[in-house]
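In this view, the complex is presented without one of its protein chains, the others remaining in place.
The letters A, B and C name the chains in turn, as written, and every chain counts its residues from 1.
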């Protein structure tokens, strides 16, 4: 996926200053395949912090901002202004920032969940629809090679008609009230003002939901959810149980938790059809178990032998089988595909391919909204308000 | 657990003739520790079949019956009549058979689920209450050493206050309509007349529920269930999703399926408290993962080192760590404990210990009943009708 | 494998009194399928101990002995004397005891290693050759269903021509000098007078060697060994490294250790041919990984689906796939096959089938001897002195 002679895409960043986690991830992902050059940023609304961050990253000081609107305005006017911007702020800032860039034709690569509320998400979608610029949502787990493989296998009918979907995403880092200690990540993620009304359901439940949707291609008919807050004083949910009814009769369960002691980042997806089943876990993402009914289960690996990984997995793989690729490689695959899409767009061809976009973002927000509504109504079955 | 000089308990069997599965399991379990001698049986209501089975097992022909009532009557009168009977028929015959023996003071060791319906279960419980004889239900998974260990750890507070319980039991043997081919096990288990109204929920859902209850000790407040039948023409459910609300605020999810391709007998229990989490899977039952919050997870093995397996696990272990024990050993542990209980009873001391009894059986039936009620009411939250 | 109408074989036991480990294993194994009745025993050379053990086991006091010679003499004369004897003493007593029974036409089921020295093994083999009685060696790991499966697959050519054999058997129970504390098992196993000159190499190295031979069917051309004693004051080896040259050019490595911290009973066998490879580990014995070259590896389970486990595995399986069978079940399979062989012998047909016999025992002793010779000559390549 390494650059093949094309110029690097000029990238800006909103958020991601000192002490942030996901900003650094975006930067490493953008660099891995050499398709982007980070040339501008509003790394913080605190000017000093933004300047320090820009200096550390080697950004020309004249292109370091403390205000994303000013950044959007100026970069849009510059001859060598940014082609795209990565938005890596807390959730509530995604929409206001994205809007400024979309309006000016600058492509947006935005962290998920899309916004802090469903109405805001729909409004942003309307803005995006009017813009010529691309909107890419970094649902990074969709770019794991074996997730692409799983998706291909479902689509090819290797599993037959899908019956059951089990997806889970347990973590344990919010087992105690660390937001009370000022831990930065915990603070904003448990603050409804910055994170949105959903806590665990927004932070990781949306990932689980998106992954199930991405792999199976099944639409959701209804869900019944129970959101729980176990840690005293916490203002958002920290454990999420959802029953899922998919179009066509498939049934599913989704569990996300941030108080499940012993789990670090246990995203796992299992899908069962009338001809086969698959099993994948994020913490060892290089393998996918495929059990054809009536035959021994097979361990398919990224770039592995034989009837193993196919074209979809290959397209997002970099190194030979047995050399583990991880989280950053999957994230970088999204960036590489974003680069392809931006180049294609410049050439007048639309090519989002498998990239998650604004619609996925709106659906994620609708999922959060539906879980909150169902849970507040004692688990009543509800549909997504799309 | 081998016999230590006590006489063997005289055991009869109802069911378990040629072609049966669970009858042979009970017999191996009863023999392993040499605490029982099988001396009588109504192995089938077909006299020829029963006689052939009795002959194969070396039973005195005069004590082979084709009718459990006749068996109960005669054995109760014999000087060396049976002390206990194992009932290993399809579910609908458990109650009529058990009644005959309980009435005559013969101890009953009965397969689960207890009966084919909740009212019948309660009636049987009333009979049992009036009888002096013991009633033991073979919820065999409760006797795995690491399940005993898990129970001890929860009780000792190693996990802190329990928050989340995740239990699942996927299989795939009913992925296709094999009951239509006459397969014996599938035929009766999918026949509401013989199995009861619950299919998958009764056959394995009850095991999952019982295991969660046994380990956590938490009572169930309410459940919301969705039972699905995926295989066309099947008369009972083959996939079960349940949300659980436990007393004291813990939340749980239960999934049981007989159409989950790739799973053989995937019973798995995970419990999370505010201080630790545990994870156990039946297919490799000799280990239990224990994650104390903020410390690396530990792999505790049966008879393993150090702060590993405690007294509860030791009491149901036979061989040193690293030599795997399996399903039959756990089943045999129940039989050994049943022998202890029967001896204690003879000596005038009541000692069911951890043995599952009639109340567990009634609760299992109430669980099935509640799942059916909730599912028929679109997943309404219901309580067990105990 | 349960008894099908045949009378039980009358079994005696030498050794296996109070506090022993392997005696109880033999008894459970003999009981599981109801093919044997334990009716006599010289459980200890201490009369009181032997009597207490006999009483605990419910043996007729007149058939409890403190001297195996007396036992052999009398049982041979009794009308209902034993048909077979299980010898479960420390190694140095195997030969003297076995001789007494073989001479009198009583079948011998003997623990391994065969004797305490190679010359003694050859002498015993001569005795066995002259006797009409069967000699069965309990190389119990050969009776695991997936080991039978592996053997069948190699024989069927599924792996192609065998190139590499890797076998290992790490334990950690002798990490410290527990023999100095009087621990019974450690004491005799580290005492050359009772165990033979080989320590770890005899106790578990022979199991590893036997398993490799059993599965591959390859003869050994030469070996080069290094035996080490890590624990100060220990009189035998506690770590064994061996390089193996098999007939036909295959190469192998064998590692056995009793000081490998973290391992309980880590017997593992891997075999690679020019068309496929297999991998099996004793601690989770119900699965076998088979990797056909150029295809994804497959997980074949005991009694599992499809092209999975074949006739050989099925013959030593008792319960459906997914219900784990363990060490005792494999041990019991040897006993069931011993019962078949004894019945066949009585009917005039020789039928050792896959049962390990005296030749395997002699080869095991030759393996120990060769390892000791090679190690004392700085790892010189030596052949077995068969």
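Just so it is clear, a contact is a pair of C-beta atoms (placed from the backbone, for glycine too) under 8 Å apart; a residue touches a chain by one contact, two chains touch by 3 or more.
Here the structure is a predicted model, which is why all the values come from computation and not from measurement.
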**Request:** Taking the whole complex into account, name the chains on display that the unshown chain touches.
**Result:** A, B, C
**Asked** Of B:104, B:298, B:343 or B:373, which residue touches the hidden chain?
**Response** B:298
**Prompt:** Which is it among C:194, C:275 or C:345 that touches the chain not included here?
**Reply:** C:275
**Prompt:** Which of these, A:46, A:80, A:247 or A:264, touches the one chain of the complex that we don't see?
**Reply:** A:264
**Complete:** The one of A:4, A:181 or A:349 in touch with the missing chain is A:4
**Request:** Using the touch definition up top, pick the residue from C:8, C:163 or C:343 that touches the left-out chain.
**Result:** C:163
**Request:** Kindly note down the residues of subunit B that lie in touch with the hidden chain.
**Result:** 290, 292-301, 304-308
**Item:** Residues in subunit A touching the chain absent from view
**Value:** 2-5, 7-8, 21, 24-25, 27-28, 31-34, 55-58, 171, 263-266, 282-286, 301, 304, 318-329
**Message:** If the hidden chain were put back, which residues of subunit C would touch it?
**Reply:** 159, 163-164, 166, 168, 172, 175-176, 224, 226, 228, 230, 239, 241, 243, 249, 251, 253, 255, 257, 259-263, 270, 272-279, 289, 291-293, 297, 378-379, 381
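FYI, only the chains that are shown with their structure count from here on.
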**Request:** Report, in whole Å, the distance between the mean C-alpha point of subunit A and the mean C-alpha point of subunit C.
**Result:** 55
**Request:** Please work out the Cα centroid separation of subunit B and subunit C, and write it as a whole number of Å.
**Result:** 34
**Complete:** Touching two or more other chains in subunit C are residues 301, 304
